[in-house]
Structures are given as C-alpha cells and as structure tokens.
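A short write-up of the structure that comes next.
Missing here is one protein chain; the remaining ones are kept as they sit in the complex.
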Amino acid sequence: MKAPLSTLIAIICCAVVLLAYFLPFEPVQNISQLIINWAVSLSGIAMLVAIVSLLSSHWQKIRQKRSSDRYSILVIFGFGLTFLIGLVFGGPGSLDYQNVVTHMLLPIEAGLLGALTIGLTVAAFRLYRANRGWMTIVFGISTLLFVLLNSGIFTTGTGLDIPLIKNALGVLQRLPDAGGRGILLGLALGTITAGLRILLGIDRPYNS
Amino acid sequence: MTSIEGLIGLVVIGLAIAFMIVFSVQDRKSKIPLRRIPAMEHLSRMVGLAVEEGRRIHISFGRGNFLDSHAASTLTNTALLKEVLKQSAGSDRPPAITSGDGTTTLLAIDVLYSTRRAGIIGDRVDSRRGRLSGVTPLSYAAGMLPSLHQEQTSMMVTGGMLGAELNLILDTADDESIHILTASDSPVGQAVAFSSPGDVLLGEEIFALPAYMNAGSMYPASLLAEDSLRWLLIVFIILGAILRSIGLTIL
Amino acid sequence: MSADTIWTITAFALTAGVIVSYLIGEKYPPFKIIANLFIGAAAGYAATVAIFQVIYPRLIVPFIFPSLGFSQITAIIPLVLAFLLLFKAVPRLSKVGNVATGVIVGAAAGVIIGGALLGTILTQAKAAITLFDPDLGLQSGRLVDALFMLLGTISTLVYFQFGGIRRPGKAVERPKATRFLAGLGKFFIAITLGALFAGVISSTMAVLAERLGFIVQTIQTWIR
Partner (left out) sequence: MPFKNRTGSTSKNADSPSQETPDWLKKIREKSHLEKPATPPLGAFGEAENRQFGETEKPDEIPQWLKELQKTESPVPDEPEKSEVDWITRLHEILPETPRSDSPSTTLYSDEELAAMAAAARKLDEFNRVIEEQASTQPLGVPPEPAPTDFHLESSSPAAPESPVELEGSISSFKPEQNQPDSANPEDITRDSHIEKEPVHIELKPTGNTEESVPWMQTPVMAEPEPVSIDTTPSEPVEPQPNSFDISSDKSETQSLESGIPAEENLPTEKKKSFFSSLFRKDETDSSEDAEDEPEDESGQNDEAAARTEEKPEPLIPESVLQPQYNRSVEYSGRLDISESQKASIHLLKSMLMGEIQPPAPTATQSKISGRMLRLCIGILLLIVMLFPLATGFMLTDQQALFSPGVVSMRTAVNALPENSPFLVITDFEPAFAGELKAAAIGVIDNLMMKNLNLSVVSTVPTGPALARDLITSVRQAAFAYPPEKISYLGYLPGGTTGMKDFIHNPRQALPLLDTGRYAWTYPATQDVFSINDYAGVLIITENTETGRAWIEQLHGNMADKPLLMVVSAQSAPLMRPYLDSKQLNGLIGGRVEGAMYDRIMEAPARSPVITASYQAGMLVVAVLIILGGIFGLFHGLFSSRSSSSKENWYVS
C-alpha cells in the first residue's frame, strides 16, 4: 500500500469521529471533537494554499509569451487591493473593511446574479431544447405553476380567501415535497457509501 | 440522539460495509449489471472523442466546503478524475481541473501528482492544471469562463454545489459547443441543468460516475450496497407507517 | 464628498456595469474586466478572513495564550500539521503534506456519514412515518396527503435503483416489478425539479428587483 502512514491516520480519524456520533462515551467524543477542531483549522490553511495556486496560475498566464492573458493582471491587482486594505484596517472585523463586502463584492455578485435572471428566463423559454421526453413537459408545467405561485399574485387581496383556492394552493405546495424527500434520502445513501470507502481505505485522494 | 438511534446507526453502517465487501467479490467474478444511464455512455464516448480530436477535458469539482456535506461529491469526483486521467493519458492536451474550495483544490492536485508518479501520465501535466477558480459562487463561475473560451475544451464535467451561477457556465458551454455533463450534488443545480440541453445526473446518480467509468470493483459494489439499503429503508418506512397508523411507535 | 457617497457611487457603477456587460456578452472586455477584478477581490477578502478569523484565533492564540483554557500540547499538533500542509504548495514536496490532508479527509468522512445517517435518513424516515399518526386527526384530506407523500418518496427512491437484469443479447434493464414505480418516481422528480427551477428564477428575480430598486433610488436621490 502506498503512503501507509497517511492512510492509517485518515482511517483512525474517520473511525473516531464516526463512533462519537453513535457511542455516548465522553472520551471518544472529546477526541473526536479535537480531531474536528484540527480539521477546521487546517481547512483555513488549505484555503490559503489554494489562493496561492489561483494567483500562481494567473501569474503564469501573464508571463507566458504565446497567448498571455492581459485580464489576469486585474485578478492580481484586485487581490492585492483588498488584501492590503484588510491588513491595514485590521481584518474583517473593522467597519471600514466591511464596506469592501457591502459596496464592492455585494454589488458585483448581486448584479451578476440578477443578470442571470435573464439567462434563466431564456432557458425557461427554450425548454423544448432540453429534449428529455415527457419529463420535459412535466418539468415545464411544474415550473410555470410555481413561478405563478412564487410571484405572490394569487395570495394577495381578500377576494381569494376561498377554501377551494386555499386547498388547491396547499396541495400544489406539497407536490415537490414528496420528490424532494426521495432525492434527499437518495443523496444521503450515496454519501454513506462514499464516506465508507474512506473508512475502508479504498479511496485515498490524500496520497499525492 | 437516543441510544436506539445510535444502535440503528451502527447496524446500518455494519450492513453497508458487509454489502460493499460481498458485492465487490461478486463483481470480480462476474460484472454486476447496472442499468443504462445515457449520460454515462455519452461521457465515456466523449472522453475518447476528446482524445482523438486532441482537445481538452475539463473536470470541475465545483464549490462546496469539503468539510461539509459536499465531501462525498468531492471524493467521487477524485475517483472519476483518476479514471479520466488514465483514459486520456495519450491526449495532446491534458485535462484541466478547477474547484471553488481550498481543500478540494489540494486534493485535485494530489490526484494529479499521484497519477503522474504512477507513470500513467507524462510530465506535460503540471500542477497548474489543478487550480482554484474563485472563492464565492459567482466568482467561481466567472473564473471558469476563460478555460471554456481559450483552452480548446471539448468536454466538461462539473460537480459539487451549484446554483443559479451554473446557468452562466451552461450558456458559455452552449456557445462554444462544449459537451457538458452536470453532476451536482445540489438539487438546485440539478434543476438548473435539467432546463438546458446538456447531460445531467439526477439525485444520487452522481455517486455512480466512477462505477460507470470502470474505476474498480468496489464502486459498482457500493451502488448495489446503496440499492440494498434503499430497499431496507422502503420496507422500514412502510412497516413504520402501518404500525403508526394503528397507534404503535417504532422510533 | 463623504466616504459613504464614494462607496455608493462605487456600488452603483459596479451594479449597472455588471448588468450591462452581461447583456453585451461574457466574451467581451467589459465583462472580463469586472469579472477578473471581482475574482481577485473575493480571493483577497477570503485570504484576510482565513488569516484573521481562522489561523490566528484557532492556531496561534491557543499556543501563545494557554491560560485561556487550552493545553499547549494539543495546540502544538495542529500547528505542526498546518506547517506540513504548506508543503502542498510546492509540487515536488507535496508528499510531506499527505498526513495533514489525511486528517482533513478522515474527519470529513466521519462527519458526512454521521450527518447523513442521523440527520437525514432517520429524521426523514420518521417524518414520513409520523404523517400516519392517528393523533393528527383522521380527516380524509390528511390521510390522502400522507399516502401521497409516502408514494412520492418511495417511487423516487425506486427510480434511483442502479442494479438491473442482464439478458443475453440485450441491454441491462430494470426489473419488471419496479418499472411502474420508477416511472412514477420520474414524474415526482420532474415536479420537484420544476419547483426548484421556479425557485431559482424567483430568487434571482428578487435580487434583480432589489438591485434595480437601488439603481433607481440612487438616481432619484441624485436628481433631488
């Protein structure tokens, strides 16, 4: 077996954390909590290392001769600007630095997400291209119904306070719950087997 | 958490491990028959086509904190990445890998190194192939667009947690005639992908990717273990409903 | 001109710029400029948060100020693991960091198995069962609703079954007994995905309305 040490550590950590879920023994729970605490701290370091990989790949794009990407300079400039401001203002806790989020990141992300409404509307208009047989028809009708329901137009004004409409809207609201519960249970089953492959040492993505 | 739930949990885990081991032994003897999923057939065919055309395969691990419920989707994607690297070893353009989370990016780069050390892929695959494309949902989607425009991508598999930002990626892939397979572990991402012409894996089908790419006998065995747990769960729910309707309580 | 006005003008310009550049097209310079600036800024903010709110309070403080109820021994181990993890940034030495990624992957695997089992499977199964509780009253509507939910949940689960039957000379098919239920499951899945897709449109529409509201309000403020 390749890299037995890291494989062994991964299997032990998984087993301890898993047992802590089912066995009410205090020592097992404390060790599990310690491991989880380390993992959380290490994930912060992993984010830093990944940001270094983001910057280095854009730096390589700038330096490559053949088709250098001019826009990568903006990535490095944007990073430098916000990172230095953060260091100067003393971190995310300072009110001035939070303006970077509320007046720079938020406008761009919200503006782009709002613009995506147009892309989603075009996709809703061209549903016929999805080409998945009768499922596309049921999907289209369901989308139309819930777009009208989510618009809040049919739940305003007193004229609609009729039991029949209320029951109909209630049943409509319940329709996706059944499928939703089945999907959630299915995803959970898949998650269990994927996690158990780590416990059994079959999947070892941590070995480079 | 009551002690009964703890006990049920341990029993389920024991059963799952037993099913996985038994079915993996059976798979070595005779291939386990798995139902046809058209998207999976397109995937293996498109990987071959991409190698023949000398164009790139792009595997995106998507967003989602690894220490969150997205670890399962990330672990599945690493097994898929290993298989794609093997199948496209002879390609002129090695696969590109992007992700929206720090730990996931490191795991993707680890898979690249281990495949290279095993001699499966040449030195042309260097670490820049695996990179973080953005830390927030929309910066992740915006960071993916250059690799769709400029890197001669012919086929793309995108997974992980995705939402409305997936529409930005699907539109660009449609414009560039890139064949895209969405394997998101978020139902919202699956709904957005379902409305577009590309391929989409629904619900837990995303966990079947390595099995359909013949990554090893344990993967189809895991699917059959899931099936077995599924039927146990269905029987448990039906029995519970019948008993509860006559006033008896199991849980 | 106050700091607030500057920030408001920045927010206005960025919002309007993003919407217009998206309409023009993602391949064109306006969108690329804004998108790349945004990627860098988001990464810069995340790096600041990682340093000030993860590494400093969870790795350095317990080591420097053991008096706050932390033992120094347990504070050294994560520091060593963090140091090993930094080697992942250097291709040739990445093997050194395998132990650290092993801890992360092992812990994550344990959490997702436990969370899926206790948090989703048992709770959702219990929820599907409690709908049949006689204490909730036996009006006909409630029983129909409970049966409808049970049928939807089970048929969706059956649709996702992977195992099939291989007959010589034919593709693998679903077992006959489950074909009808699987077809019904497809129906429920299509409805759920339709509702989710409508939900996505509603969310983005609400965000777009709020952003347009901000633009109009800002213009009206400047006009007055």
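Note that the chains are named A, B and C in the order they appear, and that numbering of residues resets to 1 at the start of each chain.
We adopt the following convention: contacts are C-beta pairs under 8 Å (C-beta built on N, C-alpha and C of every residue); 3 or more make two chains touch, one makes a residue touch a chain.
None of these values were measured; they are calculated from a predicted model.
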item: Where the missing chain makes contact, among the chains that are shown; value: A, B, C
item: Among C:Ile33, C:Leu79, C:Val96 or C:Leu118, the residue in touch with the chain that has been omitted; value: C:Leu118
item: Contact partner of the left-out chain, one of C:Ala46, C:Leu85, C:Ala100 or C:Ala182; value: C:Ala46
item: Options A:Thr7, A:Ser72 or A:Thr143, residue touching the unrepresented chain; value: A:Thr143
item: Hidden partner interface residues of subunit B, rising order; value: 1-2, 38, 42, 46, 49, 53, 55, 64-70, 135-138, 154, 161, 163-164, 171, 174-175, 177-179, 185-188, 197-199
item: Touch list for subunit C against the chain that is not drawn; value: 19, 22-23, 25, 45-46, 49-50, 52-54, 57-58, 61, 68-70, 107-108, 111-112, 115-116, 118-120, 123-124, 126-127, 130-131, 149, 192, 195-196, 198-203, 205-213, 216
item: Residues in subunit A touching the chain absent from view; value: 29, 33, 36-37, 39-41, 43-44, 90-95, 97-98, 100-102, 105-106, 109-110, 112-115, 117-119, 121-122, 124-132, 140, 143-144, 146-148, 150-153, 155-158, 160-161, 166, 169, 173-174, 176-177, 180-181, 183-184
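Definition applied: only the chains that are shown with their structure count from here on.
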item: Category of the chain touch graph - line, ring, star, complete, other; value: complete
item: B-C against A-C, pair bridged by the larger set of C-beta contacts; value: A-C
item: Identity of the chain that, by mean CA position, is farthest from subunit C; value: B
item: Residue numbers of subunit A (touch at least two other chains); value: 18, 21-22, 39-40, 43, 46-49, 51, 53-54, 71, 105, 108-109, 112-113, 116, 120, 124, 139, 143, 180, 182-187, 189, 191-192, 194-196, 198-199, 205-208
item: Residues of subunit C touching at least two other chains; value: 36, 38-39, 42-43, 46, 85, 88, 94, 97-98, 101, 104-105, 107-109, 111-114, 116-118, 121, 125, 128, 153-154, 156-157, 160, 189, 192-194, 196-197, 199-200, 204
item: Residue numbers on subunit A that touch subunit B, as the complex places them; value: 2, 18, 21-24, 39-40, 43, 46-51, 53-54, 56-57, 60, 67, 69, 71, 105, 108-109, 112-113, 116, 119-120, 123-124, 127, 129-132, 139, 143, 180, 182-187, 189-200, 202-203, 205-208
item: List of subunit C residues in touch with subunit A within their complex; value: 3, 7-8, 10-12, 14-19, 22-23, 32-34, 36-55, 58-59, 74, 77-78, 81-82, 85-86, 88-89, 94-95, 97-114, 116-118, 120-121, 124-125, 127-128, 141, 145, 148-149, 151-157, 159-160, 185-202, 204-205, 207-212
item: Subunit A-touching residues of subunit B, taken from the complex the two chains share; value: 1, 3, 6-7, 9-10, 12-13, 16-17, 20, 65-67, 69, 71-76, 78-79, 99, 101-103, 105-107, 109-114, 117, 127-128, 130-139, 142-143, 146, 150, 164-165, 167-168, 170-171, 185, 187, 192, 194-197, 202-204, 206-207, 216, 218, 222-223, 225-226, 229-230, 233
